[in-house]
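The complex appears here minus one protein chain, its other protein chains still in place.
Per-chain numbering from 1; labels A and B assigned in written order.
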Amino acid sequence: MNMLECRNISKSFPIKRGYLQEEAGSLKALDGVSLSIGKGEVFGLVGESGCGKTTLGKVVLGILPPDGGTVELAAKRTQVVFQDPFNSLDPRMRVSDILAEGLALQGASGGAIRKKLDDITDLIRLPKSALTKYPHQFSGGERQRIAIGRAVLTDPEFIVCDEPVSSLDVTIQLQILRLLKDVRERFGMTYLFISHDLRVIRFMCDRVAVMRGGRIVEEGPAARVYSNPSDPYTRQLLSSILEVRPKT
Amino acid sequence: MTGDKILQIRDLRVSFDTPSGIADAVDGVSFDVRRGESFGIVGQSGSGKTLTALSILKLITPPGRIVSGSAVFNGEDLMAADEDSLRRTRGAGISMVFQEPATAFNPVFTVGYQVAEAVRAHQAVDGRKAKDIALEFLKRVHIAEALKVYHDYPHQLSGGTKQRAMIAMALVNSPELLILDEPTTALDVTIQAQILDLLEEIRKEARLSILFISHDFGVISRMCDRVAVMHKGRIVETGATKDVLSSPEEDYTLELLESVRALG
Partner (left out) sequence: MRDFLRNKMAVSGLAFITLILIFAAFAPAIAPYSPSEIDTDNILSAPSKYHIFGTDTLGRDLFSRIVYGSRISLSIGFIAVGIAVITGVVFGAVAGYYGGRIDSFMMRFVDMMLCFPTFFLILAVIAILEPSIFNIMAVIGATGWMGVARLVRAEILSLKEREYVMASRVMGAGGLWIIIKHLIPNAVAPVLVSATLGVGGAILVESALSFLGIGVQPPTPSWGNILMDGKSTLGVAWWHTVFPGVFIMLTVLAYNLLGEGLRDVLEPRLKR
């Protein structure tokens, strides 16, 4: 049984114009998207801005209801890691409270929470002293680690990562991606990994779907899609990756 | 590529006055841009690369300030120049293209009006002629339907078109040096490729010297003949791009390259 089954998802947003905010048409963000993700897979969703990948992520997570289609998620607990490390942590909460929020919502006891917090700081490689601090006292990469810690603590079966490294420096990107891989190896959860960065997707994912204009234009094992793309748009995307190689 | 130096930066220092003390954002930076070459500055966020670029045209605002250093352009030190001669240089001798096309344009004026305004700021021509020149450059940057775009407002255009328009605006007065600060970072990857192609084409045609700032080693390796690596306000390594990429001398450069290459 698959972790995620999406059938024919569609979603439109109304475009409001003018002072009185009248509806002037609608934007079709998702146009009949279907995909399935197997248990334990790292599935990559790649595309440029406006292709609908973030919208699909939100629909899968259940925070955005689709206009049509069905989403079947076999996970009892899902989690998310967002792009913006500045806005994904509540600036008024201490790190310990941020990390523990999921557990508190599940009704865990104070003692159990404390034990888990201890373990998680080791996993995300932050000192115990970080627990009493506030988000603004940390760098972007550290905040992202806190976000990952928060995601892992509730023992989710499925995690959606929406551009988790796009706002980070390249050396930090690698650390965070390695952490995500590490976490997955240890706990075996399934990932839906959303990014516009083809190289990041190639590094992380087993299977890949390329999105454009609200549709999936190509899908398949990462190795195959990258070496032998069948869709012209995929080919165009791949050709624009700039390798770090001196120009001849 | 030998040839005389169009820009010489010596010991540039820029500081920021913050509540917790003075931060040295640019800490003694020196480099040269040779006439006709494309010189890149690569670094991560906080390395000081953008501030370096902004200080050449003295575009630093408080709480930042240029502490010391010289920026000699065509024999004249811009740091010592008065406001009038600086204004004559900005947009004409040296032009700049910024990262965020959305904020570079004033949303209440049409794109064409703003490009023409750049013409009028430096050339003694009438409105009609300025419009013609503006249109010519909009076409030169391969904007389809240039006349329509001329009359459009910034929000009506896509990111790629806006960036092309910004490049056009930077070129209308035939600058000798073009400074580009992360010009493609905010753009989609397919558009990025197109813009870089455009820049290469323009560079050959107009025999432009280019100073290219980016965090992206891939872009730098494609666009630049020589490169300087910046880290925490200092230049760590300088050299021909192919040399720096194949045999970096400094540990930091190596670390940077390894991270980039590890992603494949």
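Please note the rule applied: a contact is a pair of C-beta atoms (placed from the backbone, for glycine too) under 8 Å apart; a residue touches a chain by one contact, two chains touch by 3 or more.
Since we're looking at a predicted model, the values are computed, not measured.
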Sole contact to the chain not displayed, among A:49, A:106 or A:228: A:106
Sole residue of A:88, A:173 or A:240 that reaches the chain not shown, by the stated touch rule: A:88
Contact set of chain A toward the excluded chain (per top definition): 58, 61-63, 78-80, 82-84, 86-93, 98, 101-102, 105-106, 136, 147, 150, 154
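By our rule, only the chains that are shown with their structure count from here on.
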Chain A-chain B separation of Cα centroids, rounded to whole Å: 33
Complex contacts: residues of chain A adjacent to chain B: 48-49, 169-171, 173-174, 177, 196, 198-200, 202-203, 236-237, 239-247
Contact footprint of chain A on chain B as seen in their complex: 44-45, 188-190, 192-193, 215-219, 221-222, 241-242, 245-246, 255-257, 259-264
